[in-house]
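Structure record follows, encoded as structure tokens.
One chain of protein is taken out of this complex; the other chains stay put.
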Amino acid sequence: MTQLTLINALLKPHLAFKEIAQVDSNAAKILQKIVPLLLLAPPIFVWLGSGLFGWRMGADEALFLDNTSRVIISFCYFIALSLGFFSTVFIAHWMGVTYGADKPLKVYFALITVVYFPFLIGSIAHIYPNAFFNLLVLLLTLIWCMTLLYKGLPVALEIPPERGMLMSSSLVAWLLVGAVSLLGISVGLWTIGIGPAIAV
Amino acid sequence: MNGIKLHKKLEENTGLLIFGILFVSAIGGLVQVIPSLYDESLSTPTANTRVYDAVELTGRDIYIREGCHVCHSQQIRPLVAEVERYGPYSRAGEFAYDRPFLWGSKRTGPDLHRVGGKYTDIWHEVHLLNPRAVVPESIMPAYPWLFERNASQAGNIKKKMQALKRLGHPYTDDEIANAAAALDGLLEIDALVRYLQMLGTGYDESMNDMEGM
């Protein structure tokens, strides 16, 4: 049962989402257990990758950072992912009312966990931190995540697909803003001296 | 609820609405733009900044015509890395005779504000004829037509200088009278290279002390 929910989440998402929708099933509980893994793994991959291969932003030479910077960056990434994850759960819960969903928070938790799942797989690419390679993997991951979101959300929340489409789009708006904030915050940190050495 | 009442008036009167929009939208410009137009520190040339001569002016207008400013900025920001890469950062007074300004908004290619003197004339000519001959990675377009046209055909230089004189550029009557002759025998490429070679030469060491950098 435990394994089934997770495997379903990857291979047969509609089954997983149906299971999530049943409030008294223990799917939500199982999924909650893997959240720490989801949030910790990508930063660890970043830490590993930046040490092993260095950052390649496209130019020939790799940017190597000292261990302290790498730890700080990975930690910031962890914070950002956690903020992104939990804020999306709570915002989805808050939005749900507008779109006629009436589910406890744990259902949203499970839903976002499944939607986020492909990102864990995609984040393995961080081990080789070549910017373009990571972008390509991220694009594929994004398509996967968005498909799960648009298809899964109405099933898990048991609302009509049209309302699900509206709500998913609102969440996409939130995630886009989140993504660009992440960019902005990282750039801001570089400017004040955390991360890669830039001379401003 | 007075605000609502007031708004009801605006909402029902075309003239008031037009006036309201004009008034509200004009404030920002009046406070921000108008004082800048009277700020003399922005319009006073630095000691070494001079007007463009006939050839340079022609070159500058070719630079504009070909849209060089679309990919090259002419504005070095006061950042350590930028000063190291391009040279001393840009001062307002250096642009006092720039009509229009050519600071640009995108660097597909490098900044050009201090490109003057960095490369030889020949380098520029080869580069403009076939950029990849000197910079293999370059994605700059080639400009073969500049090598076929006479500089004197790129606009009426006398009229140009007269127009600029009316705007306050200190051209003498002699300079204007001899302008056309100065372009004799030059191709467009020659004028453009002359302009590129004088870019950024308005800088002098004294500006550093002046601003206490």
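So that you can tell them apart, the chains are marked A and B in the order they are listed, and the count of residues begins at 1 in each.
To be clear about the criterion, a contact is a pair of C-beta atoms (placed from the backbone, for glycine too) under 8 Å apart; a residue touches a chain by one contact, two chains touch by 3 or more.
Just so we're on the same page, contacts and distances are computed from a predicted model.
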Item to complete: Pick, from "Aspartate carbamoyltransferase", "Spermidine/putrescine transport system ATP-binding protein", "TRAP transporter large permease protein" or "cytochrome-c oxidase", the protein name that UniProt gives for the chain of this complex that is not shown.
Response: "cytochrome-c oxidase"
Discussion item. For the chain left out of this view, which of A:52, A:105 or A:199 touches it?
Written reply: A:199
Worksheet item: Can you list where chain A touches the absent chain?
Response: 57-61, 63, 98-99, 131-132, 135, 138-139, 142, 160, 162-163, 165-166, 169-170, 172-173, 176-177, 180-181, 183-184, 186-188, 190-192, 196-200
Response to the item:
Per the touch rule stated above, chain B touches the missing chain via residues 4, 7, 11-12, 14, 17-18, 21-22, 24-29, 31-33, 36-37, 39, 41-43, 61, 64-71, 73, 75, 77-82, 84-85, 90-92, 94-110, 131-132, 135, 137-145, 155-156, 159-160, 163-164, 166-167
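Everything that follows uses one rule, which is that only the chains that are shown with their structure count from here on.
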Item to complete: Could you give the separation in Å between the centres of chain A and chain B, each centre being the mean of its C-alpha atoms?
Response: 46
Worksheet item: Inside the complex, what are the residues of chain A that reach chain B?
Response: 198-200
Fill in: chain B - residues contacting chain A, complex
79-81, 84
